[in-house]
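To start, the structure under review is shown below, and the notes come after it.
Yeah, one chain of the complex is gone here, protein chain that is, but the others are all in their spots.
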Amino acid sequence: MVTPPSTPAEALPAELADATRDDRSLRRFLHGLPGVDRVGLEQRAAGLATRSIKKDAKRWAIDTAISMVDLTTLEGADTEGKVRSLCAKARRPEPGYPDVPPVAAVCVYPDLAATAVAALRGSGVRVASVATAFPSGRAALPVKLADVEHAVAAGADEVDMVIDRGAFLAGRYGQVFEEIRAVKRACGDAHLKVILETGELASLDAVRRASWLALLAGGDVIKTSTGKISPAATLPVTHLMLQAVRDWRDATGQLRGVKPAGGIRTTKDAIRYLVAVHEVAGPEWLTPELFRFGASSLLGDLLMQRRTQLEGRYSAAHHVAVD
Amino acid sequence: MTEPWDYAPAPESRDVAGLRDSYRMFVDGEFVEGSGEPLTTLEPATGQPLAEVSTASGADVDRAVRVARRAFDEVWSRMPGAERAKYLFRIARLIQERARELAVLETLDNGKPIKESRDSDVPTAAAHFFHHAGWADKLGYAGFGPDPRPVGVAGQVIPWNFPLLMLAWKIAPALACGNTVVLKPAETTPLTALVFGDLCRQAGLPPGVVNVLPGAGDVGAALVDHPGVDKVAFTGSTEVGKRIQAAVAGTGKRLTLELGGKAANVVFDDAPLDQAVEGIVNGIFFNQGHVCCAGSRLLVQESVAEEVLAKLRDRIRTLRVGDPLDKNTDVGAINSAEQLARITELADSGEAEGAQRWTSPCRLPERGWFFAPTVFSEVQQSMRIAREEIFGPVLSTLTFRTPEEAIGKANNTPYGLSAGIWTEKGSRILWAAQRLRAGVVWANTFNRFDPTAPFGGYQESGFGREGGRAGLEAYLDV
Partner (left out) sequence: MSDEHTRERLAVAKTYKLAIGGAFPRSESGRVFPVRGADGAFLANAAQASRKDVRDAVAAARGAFGGWSGATAYNRGQVLFRIAEVLEGRRDQFAAELTAATGTAATAAVDAAIDRLVWYAGWTDKITAVLGSANPVAGPYFSFSVPEPTGVVGVLAPTGSPLLGLVSAVAPVIATGCTCVVLAAEDAPLPAITFAEVLATSDVPGGVVNVLTGRVAELAPWLAAHADVNALDLTGASEELRPELERTAAGTVKRVLPVRGTPDWYRDPGLHRLRAVTEIKTVWHPIGT
């Protein structure tokens, strides 16, 4: 998002550009990535999760986490009214505490993007729209692209696409790559988040390959999940994706983002993710430009914990507005 | 926005340790004044005195061995295994109940990070008692004959790197097999062993079954030499181990030794690199590198050497070195000024011999004994840092080209305690595991310990095993 790679392949170092030359090169490259040992990764994630974040560091983490939230509503029953209410909360999460930062974005279905755009105008809060036949991704490419174009035309600043897991798992990497490229083009100036749906990718090796595939194809952000299937985001998977953007930075100098989505509900969880961002990718990723939480209920808990920190006593859910 | 996120201090409370001004030795179920010269145990994080501890004289050693003999003859060796088991289960439970106290006390006395004493040392010590408790009434099924008998009085001398855990490794199997014990904790870390005496009292353990005698090497020597001791178990340096082996020569005493190491951690080019880096870090910086099985030699295949070293340095930069009581500290204090001097001297020799030194740019506390994580590259087999046990947070990196060369270099040491292998290729793991002359081989992991898994060395890393069925042999007359 800092340096949007408009023509990714050309901007890449030779060995990465080579990797995307054709289907076989892509396969060779992705399968040549170092393997991932699940036990080791999970152990590292669990180890870092024991960090004890207190006092000032905790307050900073809460505000930072708030500023990274993609406040999300992706229900069939969504209404314009609900989206407007969500946007109001996104702009000013807690009216009683004006120093609470706005969230990063509001994330909706394409048909509600225009509503969100209108409600957020001038706030700095971005509008993200899911697209490409979210959440299944099961549609013909022209339909997916039309979906994206519709969202962009409605004013979405960010597009959250889903990859074709069927093609990916079948080893048709070139097809997935081209699809992401096409979506990226359709996005125009909008930033592209590529949802890997890691809960369907079966192995961590596949998550690493999908991460690199999305980065090679020009995704600005790699995102774990649609939130529609379980497991959604997990700490180990997010660790792995943070390693991918870190390695991408080391290889290209470009900074790309990560967005865990689904299942992150508490401040404690959010802080564990921030610790991972801090220590796995690095401090420069501790910004809404490069890290987001896809979540709906997390914001409420962050606000409640923020009150607890400031007021020195425990707060309660009914003191925080529910969307 | 990339302002650094400083974690606020998150210290564990010192008060939990119930630290007292003075501690006394534990003999015949009582805390008694020793007639040796009292010692002052220091807090490595500050270098300041922590507590005064009475030590044993020769006469105290004699008395402890005699009460252990009496407890062996009259009570413990005659007690049905099922009854002994229940005492050990109680001890396991008591360690769990008083885990936080023991963890904080261990960290104060030893300097290790609280997260390690809390998440590793103390729980594993409890697990060791729990596992061995179950053996006490099942020894006839352990493969040493239908009714294996205990050896008698065990004299046990343990090191300062895992004070409570090493106590558990020694006492749990000894008691399970029906022996009684006189244990000497390390001079610089006697406190948790003495609190363990209180656990024995709370467990109602018959007096004399466990005796703890603090003191320096002379107390250990007196214990080892005592004619009333039937079995000697020692964990510590190879140098002292050789002296002990020589001392018991010709006496007929049983002996097991768990000594030093210079483990190779072998990283092949098809390794899961991020996890390998974690394993390397864990292998050498866990417990400040004060680990006999530490992965102190990194052998990395040359085609990935640069990448691995770059990732390794990045990872080491994130290690938080400092106050051991802070819950976020990854690397704590070096246990003693003496050890710090030894690490410093050996690291300097590496530089002098031409290896490339890299030191983590971490800030070290102004007081106490600390040593920044250090990695040497361009190390040659002949250098002291490739051959001698440093017992500190110093990693020596060598490269190799072929698997045969890796094994050759890994085995090129008089030690043989542990080794690591990192590769995603199963057949290569088994091939290497077969050829590495080491008692423990960790493949795609490192520094895993479990009471069910025998642990011990080849060659000059000692003999005998601790843990599992194999570990019982040391405490049975077989």
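Here the chain labels run A and B in written order, and each chain numbers its own residues starting at 1.
Definition applied: contacts are C-beta pairs under 8 Å (C-beta built on N, C-alpha and C of every residue); 3 or more make two chains touch, one makes a residue touch a chain.
Source: prediction; values computed, not measured.
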Sole contact to the chain not displayed, among B:238, B:265, B:360 or B:397: B:238
From B:287, B:360, B:374 or B:445, residue that would touch the chain that is not displayed: B:445
Residues from chain A at the interface with the omitted partner, ascending: 37-40, 42, 202-204
Missing-partner contacts on chain B, residue numbers: 127, 143, 145, 238, 241-246, 249-252, 254, 257, 259, 414, 429, 433, 438-445, 448, 450, 452-456, 458-463, 465, 468-470, 473, 478
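Here is the rule we use: only the chains that are shown with their structure count from here on.
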Touch list for chain A against partner chain B, complex: 34-37, 39-41, 43-44, 50-58, 60-61, 64, 243, 250, 274, 278-279, 283-284, 286-287
Residues of chain B that touch chain A when the two form their complex: 1-10, 115, 119, 270-275, 278-279, 310, 318, 327-328, 424, 444-445
